[in-house]
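Our next item is chain A:
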Amino acid sequence: MSSLLELHNISMVFEQKSGLFGKATPIPAMVDVQLSFEPGEIVALVGESGCGKTTLGKVVTGLHKPTEGQLLYQGKDVWKMNKAEFSEYRRSVQLVQQDSYAALNPMRTIFQSLSDPILQHKLVRSRKEAYDRVCELLDTVGLTPPEQYIEKYPHQMSGGQRQRVLLARAISLKPKLIVADEPVSMIDVSLRMAILRLMSNLNKSLGIAFIYITHDLATARYIAQYGRMAVMYLGKIVEQGSVHDVLAAPKHPYLQALLSAVPVPNPRIAKAKRELPLKSLDMPSIMNPPSGCSFHPRCLYASQTCEQTAPSLMPYGNTIVSCHHVEKVPQWTIATVK
Partner candidate 1 sequence: MNENNIIEIRDLSIEFKLRSGTIRAVDHVSLDIPKGKVTALVGESGSGKSTLASAILNIVSAPGTIKNGSIFLNGEDILRYNANRLRHYRWSDVSMVFQAAQNALNPVMRIGEQMIETVLAHKKMGKPEIIEKASQLLDYVRLEPGRVLKAYPHELSGGMKQRVMIAFSLLLDPQLVILDEPTTALDVITQDYIFDILLKVHKEMNITMLLLSHDISVVARVADRIGVMYAGKIVELGETFEMFENAKHPYTAGLIQAAPSILDDVSENKSIKGSSPNLLNLPTGCAFHPRCEFSTDLCKLEQPRAISVGKDRLAACHLNEKGEMLA
Partner candidate 2 sequence: TEDNTKVFRDLGGWPKPPLFQGNPFASGGVGQASQYTFEGLFQIVRSTDKIYKRLAESVEHKGNETIIKIRPGVTWQDGKPFTSKDVWSYYMLNNGVEITKHLTSIEIVDDTTITFKWQEPSPFTEMKDLFLAQDQQATIPYHLYGKYIDKVDELLKQAKKTDDPNKKGPFGLEITDKLRKDIDKNWQDFLTAGPKMPVGTGPFIVKKVTASDMILEKNENYWKVENIHFDRIFIKNPGSDSSGLALLKSGKIDTYPGTPPRDILENMLATNKDLVHYRMFDPATIGMVFNLDKPPFDNQKFRQAVVYALDRTKIREVGNYYGQEADVSMTGMPQSELTKWITPENRETMTKFTYNPDKAGELLTELGWKKGADGNWADPSGTTPNFIIGVSGGWLQAVNSAQIAAEQMTKFGLPTKLLAVDGSVYYNNSTKDKGAYHMSVDWVDVSWGFMFPWNSLRNFYWGGIGNMAHLPKFKDGPDKGKLNMKLPGPDGQVVDIEKTLQSMPYLQKDEERKDAIFKLAWITNENAYGVGFFQNTTGYFENVKTIKGWPREDEFEKYDRSLPVPTEPDDIDAVSEINFGFGGITYFVEGRLSPRE
């Protein structure tokens, strides 16, 4: 049995065109990414801003055709599928976007936005049926009573409610996988947990696999507690493994830095924080990534090798890591309560 979705050495290089005859500058947003998703599993994808997380999400949902590599859905190459297969793939892989306001057409009511896809995919036969189904969906995501929301325009709802609508829309086509691209970063802290819980409930009750994209390790840990986590840096996956393993013993120096930077809602720990294990604060531009290991300019452990050759993902312990000096990197431990 093959995985639900597999990314086979996928690279996504954008070309920033300038004008009709302009020469394009390449932007390698994803480089040689190898990743697979099993049915019903939750994978958290974390990384700094601009490292290519959204791009990965778009490749997975078929919005970008990768410039290299293959995207396999149930073993078949998505970009070589026939119409029916492609349509099936389309239906099965859904997306939940970050900005719930932008993701809903402000000119259309919730019912309009939610009924059209199911009508088009013939999941329901009539408007009447669609109405019932939309109510059911709203109910599922906790917007009760549905009648109160169904005729509303997006601007008439709060951010949390809109985010629920997005989830309802994503599950309406009965997908097998949902890519959630920073689904809670725009909602209030106090409501984040509710949405995350909803997602994890949907995962459990409907068996939908989730790719949770975020830069917030804390929420990633929360939602994917039994799933996996992949850490991205400048278009590359630098560490990958089960959430527990990855967080318990982070190996890649970048991940260690990242974890050190995560704020902790506990003044005793937070105030005792030490310096970040980093050489430089600023992330290099993705347009001209550093040679070799792209993390080397910021890495405390970088050697000449790191400047020259790019490491590849290798299993180390329970996770796979892409670092020349995995062994040398000291074990990371969080500052603990004094």
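Keep in mind how these were chosen: all candidates are chains of the complex that A comes from, given by their letters.
As a convention for this text, a residue touches a chain if its C-beta (ideal position, glycine included) is under 8 Å from a C-beta of that chain, and two chains touch if they have at least 3 such contacts; residues count from 1.
Just so you know, these numbers come straight off a predicted model, no measurement behind them.
A.B. asks: For chain A, choose the touching candidate in this complex from 1 or 2.
C.D. replies: For chain A, the touching partner among the candidates is 1.
A.B. asks: So in the complex, which bits of chain A are touching candidate 1?
C.D. replies: 48-49, 158-161, 188-194, 196-197, 215-219, 221-222, 225, 247, 257-271, 273, 275-276, 278, 281-283, 334
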